[in-house]
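One protein chain is absent from this view; the other protein chains keep their places.
The first chain written gets the first letter, and so on, giving A and B; residue counts start at 1 in each chain.
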Amino acid sequence: MTAVTGMLEKNYLWRIYWRLAGVIMVCVVIALAVVSYFSHRVFDRELVPETEQKAATVAASVRALILKATGYGVAFNELYGVEQTFGEVFEENPEFAYAAVTDLDGKVLFARGKEADQAREYFRRDTVRAVGLDPTATWIAAHVNGQYFISMPIASDKPLGILHIGIDGKFVDNVLLEVMLDVLVVLVVSLFFTLELLNFMAGARLASGLGEFGQQVDRMRSGDFTATARIRANDEIGRLLRRIDAAIDHLNVRYEFLVGELDDKLRAATGPRREQLRPAVQALESIRARFRFGSASKDSETDEMNLNRIRAPLFAFILAEEMTRSYLPTYVNQLLVPIPGLSPQVVIGLPIMLFMLIVALGQPYLGSWSERVGRRRAMLIGASIATVGFAATSLAINLYDLLLWRSLCALGYAMVFVAAQGYVLDRTGHDNRAQGFALFIGAIMVATVCGPSIGGILADNIGFRASFGVSAVMALTSLLAIARLPTLEVRTLTSQRPSRGPRMREVVALLLNKRFMTLTGLAAIPAKVILTGVCFYLVPLYIVSIGNTSAMAGRMLMVYAVMMVLIVPLSASLSDASMRRDRYVSVGLIISGLSGMLLLVSDSFLVLFGVVFLLGLGQALSIAAQSALVAEHCQEEIRIYGSDAVYGVYRLLERLGNAMGPLIASILVIFWGYQGAFIAISGMVLVCGIAFTIATRGMDWTPAPATS
Amino acid sequence: MGTIRVRFILVALVVSFFAVGMAAFLNYFKYKSTIGNIVKSRVLVVGRGIENSVQASLQLGMQFSELSQLPQLMQREKGTDRLVRGIDVFDYSGQVIYSTDRARVGQKVPATWTQAAERSKTTEWTADESDEFVAGISVKNAFDLTVGFLALRYGRDEVERAAATAGREILLAALASFLGIAIVAPLALIVVIRRFERDLRSLEAAASHLEDRQQAPPSSGSAFDSAIGHLRASLRDANTSLDELRAKLDAAG
Partner (left out) sequence: MSILRILAVVACAAWLLIAESDAGAQAARRYRIYAITFRGMTDVERGFKEYFEARRIPVDITWRDMNRDPAKMAGFIDEIRATRPDLVYTWGTSVTLGVVGTYDAYDPARNITDIPVVFTLVAAPVLAKIVPDLKSSRRNVTGVFHVAPTEAQIRAMASYRPFKSIGILYTPTEQNSVVVVDEVREVSKRMGFTVIAKPLKLDAAKRVTAEGAPEMVRELKEQKVDWLYLPPDSYLGTQTKGVIIPAAMEQRLPTFASTEQLMETGALTGLVSRYHSIGQFTAYKAEQILVHKVPPARIPVETLTRFSLQVRMDVAEALKLPPPLPMFNYAELITPGKPTAPQ
């Protein structure tokens, strides 16, 4: 009950943000419509003549072929296989819809493709037939009922006939359709950018001020009138809070005065006077029982205001890394250097694996390191290293130095991630830790929605190297935002214990523990394997291998991220309420396992959208419940080794699963190709999911206290 | 409160700048790449004609270095499209064997050309020079060994001119829309912000009456009403208890 009003005030602010964002989005949509309209006009005006010119060149080569055939003595109207040549023309030039050869009277001799309604009449027009008879004519263009025609005479030493090629009138629309998809992506990303920016620009003060207001209301409702010695800002909320402070102070002064007076009277009183004072004393007792006065204790202090500040820099930094997801494997492919003994497929996965490995191994140790040097400084160092990493990646010469630079990015990423986590831990107490982490995870998830899609679009248009440069700029921006974080380090009581990495013997002991490994080995690790294997390795490479663009890969990864953003909060609250977290994990795993099976149904790459959709759904269902399940499932182990160690090993193994994903995926590709790899990796996860369900069926579940 | 307004409007401007800018950027690049592709395939049609002829000669057993008819053919083909500036045929080591430009025979082509040819998955490849584009075809013999390459150089101006024209128009449209937003969005935003400001103002007004013991001011319908109500109730409650204590103290003398 205590935190309810506080939450309401927080939601109020977000409701305002959504309304503002809605208004902004409507304006943006209108503006984009205007831009698209004008683009369409430009494309129409400029592209059509160019395409006609190309059609003329293609027609000239077809004509040369026809003349060669007639040169060998084949009669013009006895030519065979002209439609086959037309078919080849259509294949190489998909914007051509129709081709025909007519005789000098305009009668069609050979034709192929979609014929426009009035084409035949057009061929018989005098102006058109004149082209056939004029030896000096090059070609003419005309617009006939939705198709653009170019017509060219065929003549050896005497006129023979006329060649027509029809260009699909809608080809400009088709070209612009591809742009439309990207513009849609830009819209979605803009929406998320807007929310983040609003949050950033409105200032931490507003959010924290409202939050504190809510907290004050709750505290006072519960009878806590202790005075907090805080400095208030000079805006509306600040002034409001100051007035509340003043009211509390007045109360406290009254109370002190009354208590003092009573004490004096009690000391001076004797005998029957004492009896007279008794009701007053009782009243005081009852007041003391219901209310609290005085100064607030330090440990209820949480640094709400500064907590919010972490969101913007974290978002910017994670965005920088997420932007690379849709095109990194293709970039690696370009810089590939054959390594003897390793298949090229595996080599492509090496940078991703190395990245995940460094992040996995670094996390336990970076936690205590960032505590020692200070969270802000740790983040500054991490972001700087990552900036250098990104910039160097854009200039990479070949695979070897790429590995080095990606290691730098990984180091920086791990540093920032762990330090940001610690920052949140420092500034939250037990009651608002979940909210704090919701903020943390929220920033990351929004970055995973925006990053890959924008990155893919950039990569297609300005190239891989420049896109890494943009990531470097993004990391630099986050550096500036990190610099604005408070330099004063804060510790709340609950985070006083120093964190340490898991020790080797703990790792081994837990690895051999059946209960622990049921959860970790059958659920957590497979979930991460399919995540990195599919999203970071298979999707970008497969999409590009069938000739599609990085932007398309980015769109698919965006679908995955959107599913996570939508479903994780839902599944978190549902699984908390139902208390059968293991079911959520099972269902999530099985759905993830079925995702790749869609490729058995259809060959088209569009089915990949369904794959990432199901994958996102499955992952979202299981991920929220999984970590809470550790506390439930492994209570015995937590008792023996401590919750730190158990969670530490769990996370370590989970992240090693991250690193194994691309390796497993690449090996599967070697054996069965891309489609087979999708199916196989999903099959593996499906098997693990079923095994997990069977292993945990009928186990005794005791709800554990909620932990972070 | 002014700063909040300004800040939110700033957000609107930044986001619309990003969105409109990205849309314009996307349209421009799509246009440029489409035009580039159209022109390139035009040039490649010429190239394929030449490659066909080279293949025919190779099939007949001629050496790649002995195709005597090739230079004439190349000149003829170059004449069919004014866009093509020059055609080179070079071997796998990069040395030009035939060219429409006499001076180039015997020289080496830039390394980027051979690299692009090697990297390409098909027999067609492209390269970029500072003042022209290159479209190339790799010539393979009867057992799929690459014996040489054909490169057609064509000017950048056509593509760049077209892209510049389109770019200008798209930019104008983008600027116009952005200006439109810059005017419309703040007005629309202010409507929402005003409500927010009104809530905050009522909050502040209520705050000044926190300790009033009289009836509460009429609820203004803002979102904070219940909170204010709770505040007043709690304060009143505490004060009432202290009042009782006071009364009892007084009663005790």
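Quick note on the criterion: contacts are C-beta pairs under 8 Å (C-beta built on N, C-alpha and C of every residue); 3 or more make two chains touch, one makes a residue touch a chain.
As the structure is a prediction and not an experimental result, all values here were calculated from the model.
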| item | value |
| --- | --- |
| Options B:Asn52, B:Gln75 or B:Ser208, residue touching the unrepresented chain | B:Asn52 |
| Touching the absent chain when the full complex is considered, from A:Val29, A:Leu79 or A:Met180 | A:Leu79 |
| Which of A:Pro153, A:Pro313 or A:Gly362 contacts the chain that the document leaves out | A:Gly362 |
| Contact footprint on subunit B, counting only the chain that is left out | 52-53, 55-65, 67, 69, 140-145, 147 |
| Touch list for subunit A against the chain that is not drawn | 65-66, 68-69, 72-74, 78-82, 84-85, 88, 339-340, 354, 358, 361-362, 365-366, 400, 403-404, 407, 411 |
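We take it that only the chains that are shown with their structure count from here on.
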| item | value |
| --- | --- |
| Parts of subunit A lying in touch with subunit B, wherever the complex brings them together | 5, 8-9, 12, 16, 19-20, 23-24, 26-28, 30-32, 34-39, 41-43, 46-47, 50-51, 53-54, 57-58, 60-61, 64, 92-93, 175-176, 178-179, 182-183, 186-187, 190, 193-194, 197-198, 201-203, 206, 213-214, 216-217, 220-221, 223, 225, 235-237, 239-240, 243-244, 247, 250-251, 254-255, 258, 261-262, 265, 273, 276-277, 279-280, 283-284, 286-287, 290-291, 334, 457, 461-462 |
| Contact footprint of subunit A on subunit B as seen in their complex | 1, 4, 7-8, 10-12, 14-16, 18-20, 22-27, 29-31, 33-35, 38-39, 41-42, 45-46, 48-49, 80-81, 119, 162, 165-166, 169-170, 172-174, 176-178, 180-181, 184-185, 188-189, 191-193, 196, 200-201, 203-204, 207-208, 210-211, 223-224, 227, 230-231, 233-235, 238-239, 241-242, 244-246, 248-249, 251-253 |
